[in-house]
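The complex appears here minus one protein chain, its other protein chains still in place.
When the chains are written out, they are named A and B in that same order, and each has its own residue count from 1.
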Amino acid sequence: MTPFLRVVGVGMRFGGLQALADVTFDVEKGSVVGLIGPNGSGKTTLMNVVSGVYKPTSGSVQFAGRTIADVPTYNVCKLGIARTFQIVKPFVNLSVRENVAVGAMYGREGSHRSTRASFERAQELLEVVGLARVADRQAADLTIPDRKRLEVAKALALDPEVLLLDEVMAGLNATEVDEALQLLRDVNARGVTLIVVEHLMKAIMSISTTVVVLAEGKKIAQGQPREVVASPAVVEAYLGSRFAKRQGQLEEMRRQAEEAGAASHGESA
Amino acid sequence: MPAASTGTLLRKVGFGGITGNRTVFFIMCGVLVAMLGIPALHNGYYENLFRGILMFSTLSMGWNIIGGYTGYVSFGNVVYFGIGAYTSAALWQHFHQLNLLLAIVVGAIIAALMALILGIPILRLKGPYFGIATLGTALATQEIISNIDWLGGGSGFPVHQIDNFSLYYYAMWGVCAVSLAATYAIGRSKFGYALVAIRENEEAAAILGVDPTRTKVQAWMISAMMAASAGAVFAAANGFIDPPTAFASDTNIFPIVMAILGGAGTAAGPLVGAFVLTAINETLWGHFPQIHTLFFGAVIVLVVLFLPRGVLWLLNVRGGWRGLVNSLGAYRV
Partner (left out) sequence: MEFNLALQDLVNGILAGGIFAVVALGFSLVWGIMNIINLAHGAYIMLGAYLAYTLFTFWHVDPFVSIPLAFIVLFILGYFIQRYIINFVVRAPILTTFLLTFGLSLLIINIALVVFHGDVKGITTSYTGTNFAVGPVTISWTKLWTLVAALLITGCMQMFLTRTKTGRAIRATSMDIGAAQLSGVNVAHLYAIVYGLGAGLAGAAGVLVSLSYSLQPSMGDPFIIKGFVVCVLGGLGSVQGALIGGILYGILESFGSQWIGTGLQDATALVVLLLVLVVRPRGIIGKAVA
């Protein structure tokens, strides 16, 4: 499999603090990678490195044959990587449509687009995320869920191949979360690879094809969502070693129950 | 849900987008066309007055590109005005060239180069830090020119004036009209949106693909060219140039106040501001020369205090009078 996006030995040090240490994983094209870990584990830092906002102090991120750190910030989107921010940054005095149009003008396909075409593209994207009804409102007037939708629309306007989503669901209620998940599935179905940072387990479990777990700046697990989440190492990172031990015992009990169930099946058969 | 038709979109994109209120724009275009008739009145006072309005409108529009649209409040655009003025004067003094168009073009080119050279280091600063640095360039340039004998040193030199004096009026009108057209074109273009994106949030703009340094420098170069064009015509019309005249503090400050009052970040706003403030200035204070700047100072203070939220970008108070009253207390301790 040709490597699509590669995180290779990434380390990030801020003065005395090692925020990330030797993080390595590959991202397959078209997949949805869930990035989880306890608070302070370095998830947002990693997002910042992958999107080119930070230059890693060691290691590198490779995409489309380029090392991201070598590309100036304003050219990263032209490679095909876009992201949303935890703290949303809309252009407050512009309308919603204008906000998205800027991305369409200067993103990966921007140089081919005229002003008019950019606005048409913006309108399309507003419909995809469900903001068409407020297209002419000032961005300052939006509700929190709508602001998040706007963030996603702006990122999509860049025509990305990879979309990084940083805690897009924070602050949403249950219905809104379901809507957001559906949106992400739609986006992924259009061929956009996603890397999603979330604290909401339900969200991660339902859309990720792979899960990567960070703790204290290191990668401690990677794999299918269900197995990763149940692994003792991950439980230990979130809840501590006592629970990890208990988790290990639970796993053992479950396995024994399965064998016993299979055995009784066999007996009764 | 069907996509909005292109027609509706255009109506929303072009006007009211970042070019400002459509009605105001057309009114000011009309006013501008009407002003072509002033020389026909054969009244020296009015011709000077309106030529002054045209000059300040141009300067204000120039400031508007870097200050209103891009959000970098420059206190040094008078440097480019002075460059234009001295180009005009030097072309006459040393090369015996009377051609006004030549003066404008050469002045604009030199000013643009200056903006490029100064812009790269200075545009790294944000907000008021940028403002102070530009203030420094204004003071420094005046000093430097005073020390260059080839440019007349501290005492300056005269500029030949042609008999058909009204030509200067039409030239200034032309410069103003071109500047308005340029601002409008910028407001309709991708470049204009890049400027506004930088003003709103430079980091976010960079993430969306806007190259901040390049864009800002380009904006400042355009700004400089407008100021220099006005300066080139001014020097010829004035008949004389020296450092205090070319780099006058009023010439630096008035355009800023005019743009802010009339509507920074809109195409026609600077013109509105220039008209309104000149009108008030002439009728009330024409007889007390020292009061001009005092008046402008008071205007700034009042505008800032009573429109504290988004003072530069609001043409209308949101939420009517109640909104205004509420906003008064928003930023106090």
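The rule is short, and it goes like this: a contact is a pair of C-beta atoms (placed from the backbone, for glycine too) under 8 Å apart; a residue touches a chain by one contact, two chains touch by 3 or more.
Please read these numbers as outputs of a predicted model, since none were measured by experiment.
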item	value
Neighbouring displayed chains - absent chain, whole complex	B
Option touching the unshown chain, where B:30, B:239 or B:297 are the choices	B:297
Selected residue (touches chain absent from view) among B:39, B:52, B:68 or B:131	B:131
Footprint left on chain B by the chain that the document does not show	73, 75, 118, 121-122, 124-129, 131-133, 135-137, 139-144, 146-147, 249, 253, 260, 290-291, 293-294, 296-301, 304-305, 308-309, 311-312, 328-333
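Here is the rule we go by: only the chains that are shown with their structure count from here on.
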item	value
Rounded Å distance between chain A and chain B, as computed from the means of their C-alpha atoms	45
Residues of chain B touching chain A in the complex	1, 3-4, 6, 9-10, 12-13, 17-18, 188-190, 193-194, 196-197, 200-201, 203-212, 310, 313
Interfacial residue positions of chain A with respect to chain B in the complex	51, 53, 72-78, 83, 89-95, 97-98, 101-103, 105-108, 110, 114-116, 118-120, 123-124, 127, 132, 135-136, 154, 157-158
